[in-house]
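The other protein chains are all here in position, but one chain of the complex has been omitted.
So that you can tell them apart, the chains are marked A and B in the order they are listed, and the count of residues begins at 1 in each.
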Amino acid sequence: MLWRAILGRFGISLVTLWVVSILIFIGTNLLPGDVAQIILGQTATPESTAALRAKLGLDKHPIEQYWVWLQNVMMGDLGISKAGLGAGLGTPIVEMLGPRVDNTLRLTLIVGAVAIPISLFLGLIAAMHPGTRLDRSITFATLNLISVPDFLVATALVLIFAVSLGWLPSIVYLRGDETGWVLLKTLAMPILTLVILVSSQIIRMTRATVLNVMSSPYIEMAILKGVPRRRIILRHALFNAVGPIVNVIALNLAWLVGGVVVVEQIFSYPGLAKLMIEAVQMRDMPLVQACAMIFCATYIVLIFIADIASILSNPRLRHPK
Amino acid sequence: MSDLLEVDNLRISARNDDDELTPIVKGVSFTVGRGEVVALIGESGSGKTTIALSSLGYTKPGLEFTGGEVRLEGEDVISMDSDQLRGLRGHRVAYLAQSAAATFNPALTIGEQVTETCVLHGILTQEEADARAETLYRALELPDPDKLGKRYPHQVSGGQLQRLMAATALCGKPDLLVLDEPTTALDVTTQIEVLKAFKSVIKQEGAAAIYVTHDLSVVAQIADHIVVLYAGEIQEYDTAEQVVEKPSHDYTRRLMHAVRPPPAAGQGDETTGEHRREAPALEVKDLLAGYGRIQSGLPAIPVLRDVNVAIERGHSVGIIGESGCGKSTLARVMAGLLPAAEGQVLLDGEELKPALEQRKREELQKIQFVFQMADTALNPRQRIDNILGRPLEFYLGLKGNEKRRRIGELLDMVELPQEFAGRYPEELSGGQKQRINLARALAASPEVLLCDEVISALDSIVGANVIELLKRLRKQTGVSFVFISHDLSTVASFADEIVVLYAGRVVEKGVTDKVLSPPYHPYTRLLISSVPELRVGWLEETMQTQEAQAGIDRVVTLKDKGCPFFDRCPVAIEDTCDQETPPVRTLAGNHAIECHRSEAEFAH
Partner (left out) sequence: MSEPSQETSASTQFDELPTAPPKRKIRLSWPGKIGVSVLIFWAIIVVIGPTIAPYHEADILDEELFIVPGSDEMYPDTDFQPPSSIVLLGSDYLGRDTLSRILFGARTTIGISLLATLLAYLIGVTLGIAAAVGSKFLDMCLSRVNDALLSIPSIMFALVLIAALNSPGIFWLILIAGFIYAASVFRIARSLGQEVMVSDFVEAAKVRGEGLWWIITREVLPNIAMPLATDFGLRFVWVILFISSLSFLGLGVQPPMSDWGSMVKENLSGLVYGSVAPLMPALAIATLTISVNMIVDDISAATGGKLAKRMIS
């Protein structure tokens, strides 16, 4: 029963990923005029366009194109970018992506490692003392933080830490050989921004989840059974809240996927999102497709994890009749 | 010697958002002696639960103690600090909540939750506690006592959970048990079993108990003293015999009056005249219905099988059976809300289309449905005059003054003041909403009224008033009724024919007097003997009978073959009843019983 549920979710995720790939393919082929024209731009002659078109397989039916593209993507061939086209036929996208993916992954992993413990701690503290001044300030602050634009947090931080205090660089220059302290200092601003943004969400949702569990009849019953407070929270409440909380964390990491776009741009951080913005600005469609697929796939995987968390935390599924 | 618990002039108030205090409990005093059971009885909102919880030094969030004392062996629990309270709760005073399903933590095993308190309080070691739990399971007649502890709450039935709740409370050998409506959510046949278990265990353990309920007949079985509450004040406080047999207070008498006499022959309303035409007002024939997709004539979840019911003009037919047996499903098929997989629905002898959309407006008008929950059956965003006006407009084409006049008449009919026309449903009480719900159905001038559990959500006095109203309306209008209820006494006092459903089959039907007097179908017999009677000592007598021994807590399943009651039937015939669908035996006076046993054998 448990495995059925998990397999079911897995199947749904696969189908979703497939539908998403279709949507992205349609989206990137919305306008008349195709990649060949865009790539060649001003220099296009009918002959050269036709030649490039044949080379890229654009003379085929759209459905066939989609199949070819899908097969290539699954084989790890993401196509060819417009960048560096002058000489011959552009750079293979896979080569361009490598370092960018590394950078974005590094950023988000650090953010996750910092944000999750902090926000779980604050969320639990707030939930354990509801209505107190501490709780009210935490809820008020996080409500404000989730309401404001990402770039406000970023600019405010730059004004404080880079301009006024001069502690941190306002722009990220990655040479690639930084390590340890230097690397941390270089990445500090984007990390700080993202941690603040992600934590606010997780804190709010953790608090709500725990409070929800705490107001359930079985917690009242535990109180009436004379169970000590510590045990109520650690055994009775947390056991039921773990699933929802893991769910919350996965969903917020998924949110990070979108959140990095603005932050990478502000700090000129050479990550995947910035690459995608550049691709959009240059209308480098194959590159846009590739980046979008990576982001969406990550997102779907994280949502899958969130679903699994709630399935696993359901005792009805873990211990069927 | 002092009493175990003394509640002395207790006052509890609710604090609202504006920091104003509204008194909920207004100076209540009573005592509980050792080994004694005191019942708190009253309708919803009378403060029963609030008072009971005070003996644990607890109030629900939003409430606070504003005066008086609750002394346990001379010590005031209200002024205890949280450490002292923790020592008290579960150890000296234990609580049993109304809904066990909600109060068991779904993520922990039953065993852990049952033994938790006494291990935490250091009364027993884990092994001793496990052994004690097993003894309790046995005493409470729970199945599989040795393995039960390892299961999770969702793996046992509702009635079993309710008894496990008792095991949890008893495990720490408390001096005082607080039981909050422990049997209210259960079917009669389950309730009697749970009551029996509670009573014997309380006696055995020598614990004292506070028993909260709204049901006088239950109280009569279990209490030594009775406290009758109304709106946070004590109306009457005396020994059980005294209160039940010679109630001295007005309110108690009204409560007693609202308790319908136990079902017996000779109660049903006399049939109105013999102006019978050839065709019944409404009839279902060979019905097969259920939920889910219909594949090769059979729905995915079949609920009703071979159901034949006819409602004669001006008659009222009661449909009775335990929860989940398909009563509502039958009503929904009649109304057209659920198209039947097979069989016919006939109105005035003419076949109706199975689905609602295909039925004609005049046909819809003639069958009106009164929903179980008035709370949800009235659109909260419509005023009462719109709710009542719509069917008038829709079926009868009334407009303007005429419509307004008719709305006034309808409000009169259900005994509500005219001003109510301008109100919204949330400004009415539960009983008033149910009256509007009825008035809406009557507005259509129907021939048949389908009433699905119309009073089961109401307090006893309010419900009794609604039944009176229904009886009057029936005389006034000559409408035929289909009256659905899980409560046999209610049905017996209202219907002139009764249909007994069990697991989707009609096991017995006939005129009320016939059904309620022998010969009985074995299931009807169990039902009748399970309805608590308002007299002291009934429980003990009943427990001796053979019916009461019939098992409960068996999953009731609709079977393809054999008698559905086979698992529980005390007179089942092995190899026949479980293999062959029982024949319908038609006895004298249009009385039918579906059973392998012959008429002669029903006698015992």
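In the analysis below, contacts are C-beta pairs under 8 Å (C-beta built on N, C-alpha and C of every residue); 3 or more make two chains touch, one makes a residue touch a chain.
Because the structure is predicted, anything quoted here is derived from the model rather than measured.
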Displayed partners of the chain not shown (whole complex): A, B
Contacting the left-out chain in the complete assembly, out of A:69, A:218 or A:295: A:295
Full-complex contact with the absent chain, from B:235, B:316 or B:512: B:235
Among A:122, A:187 or A:285, the residue in touch with the chain that has been omitted: A:285
Which residue of A:27, A:98 or A:117 touches the chain not shown here: A:27
Footprint left on chain A by the chain that the document does not show: 16, 19-20, 23-24, 27-31, 130-131, 140, 143-144, 146-152, 155-156, 158-159, 162-164, 170, 208, 211-212, 214-215, 219, 223, 229, 232, 254-255, 257-258, 261-262, 265-266, 276-277, 279-281, 283, 285, 288-289, 292, 295-296, 299-300, 303
Residues belonging to chain B that touch the chain removed from view: 3, 17, 31, 33, 43-46, 58, 61, 82, 85, 230-231, 233-239, 242, 248-251, 254, 335-337, 356, 359, 361, 364, 368-369, 371-373, 376-382, 390-391, 394-395, 426-432, 440, 444, 459, 461-462
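One rule holds for everything that comes next: only the chains that are shown with their structure count from here on.
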Centroid distance [mean C-alpha coordinates] between chain B and chain A, Å: 52
Complex contact set, residues of chain A against chain B: 216-218, 220-228, 231, 235-236, 239-240, 313, 315-316, 319, 321
Touching residues (chain side chain B, partner chain A) in the complex: 53, 56, 58, 85-91, 94-95, 97, 99, 102-108, 116-117, 120-121, 151-152, 154-155, 168
